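All protein chains but one are shown in place.
And now, chain A:
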């Protein structure tokens, strides 16, 4: 099995640590991972802004980079959801469809495909888990509080395999943090207020770290934490599952 690693543009540029952890973690689990050098972006920033018609170039490039792999894995629920729901290419519809079927968000790949039951990781800290909406409600990574259905959490079950970790409870288990792609600047006031409230819920319950499956939500919350001068850190879930942040 060969996995094509998709690293979303802003993770590539701003959070290489999350990408490195994703790669190392998959390798540790015995997966043959390849990172196609010519990848860029899933096209979601345009599509969610109403410019889906401009994503043709991104779609074509994505298919070119990833169509050959058995699986495609990305450390981002939001980008995966976009590819799953919106990638299309009139010239090669079957390839577009196969890409959307083969792509997995990292934690669902670990639980559903690799069926991981233990991890060689230790992280003795109090950690708040932010349920990013696109991963949770879009990809069903965990049960949603609005629905009357049994509880489960793919990222939660993985975090519980980490030695020493203490996951905190939140008052609002799955409220949106307000990032929302271009929403975070187009609706600055509401976005920031949502982010402040989300962060406050974690702080109130004693989080030392806030983690999640989407670096974009975490980037937004990190921006708020840093502005507030907080010592609480954000870490992508891959970094925790890989045993903590990299020591450069």
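We adopt the following convention: a residue touches a chain if its C-beta (ideal position, glycine included) is under 8 Å from a C-beta of that chain, and two chains touch if they have at least 3 such contacts; residues count from 1.
The criterion applied here is as follows: contacts and distances are computed from a predicted model.
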Name of the absent chain as recorded in UniProt (options "Ferredoxin", "TonB-dependent receptor", "L-lactate dehydrogenase complex protein LldF" or "Amino acid ABC transporter permease"): "L-lactate dehydrogenase complex protein LldF"
Sole contact to the chain not displayed, among A:19, A:74 or A:87: A:19
Residues of chain A (touch criterion as defined above) contacting the omitted chain: 7, 9-17, 19-20, 23, 34-41, 43, 45-58, 60-61, 133-134, 137-138, 144-149, 172, 174-176, 178-197, 219-220, 222-224, 226-227
